[in-house]
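Only one protein chain is missing from this complex, and each of the others stays in its spot.
Now for chain A:
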Amino acid sequence: MKRVFVTVGTTSFDDLIERVTSPEAVQELKARGYQHLVLQVGQGSILPDSDSCHELTLEAFRFKDSIAENIKCADLVISHAGAGSCLETLGADKPLLVVVNDKLMDNHQLELARQLHQDSHLLYCTPSTLTETLKTMDLAVLSSFLPGQPKHFANFLDRALGVQ
């Protein structure tokens, strides 16, 4: 059963939740073979009922100690532009569609999402272009995100500090 996991981290992002549960977006998800939609809504004011959607099985919650399991079970992750959510998803090697909250001012989180998009690690849209993106997106163009190398940091520091 193909699953989509939507996450907004610790923020509230009603626009995304509204758009992704709209009939048009649900139609596009169904057309791509997704059958299960899980929503992590954070501090948002919209928490959909599990029986509010007839086309897909829906599950919604606010927070969990860890969303690692949800990410692991997902075939597609739709996330806000938060670094933690992006890096956790990319670390699990899952296809990622980032929805940018264009109502946030001074959104420095965009820097990372933009760079990762340029490097073809994720796709990128806004709430108003979500349905269109779901229709036309090609997840095959995404390339794997290699993990960072803290060993390089350790080696550098050991040499610099004279650690034996």
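Just so we're on the same page, contacts are C-beta pairs under 8 Å (C-beta built on N, C-alpha and C of every residue); 3 or more make two chains touch, one makes a residue touch a chain; residues count from 1.
As a working rule, contacts and distances are computed from a predicted model.
Participant: Which name from "ER membrane protein complex subunit 6", "Glycosyltransferase family 34 protein", "AP complex subunit sigma" or "UDP-N-acetylglucosamine transferase subunit ALG14" does UniProt give the chain that's left off?
Facilitator: The chain we cannot see is recorded in UniProt as "UDP-N-acetylglucosamine transferase subunit ALG14".
Participant: Identify the residue among A:55, A:69, A:93 or A:158 that touches the chain left out of the display.
Facilitator: Here the residue in touch with the unshown chain is A:158.
Participant: Over the whole complex, note the residues of chain A touching the chain we left out.
Facilitator: Touch with the absent chain occurs at residues 10, 83-84, 87, 108-109, 111-112, 114-115, 147-154, 156-158, 160-164.
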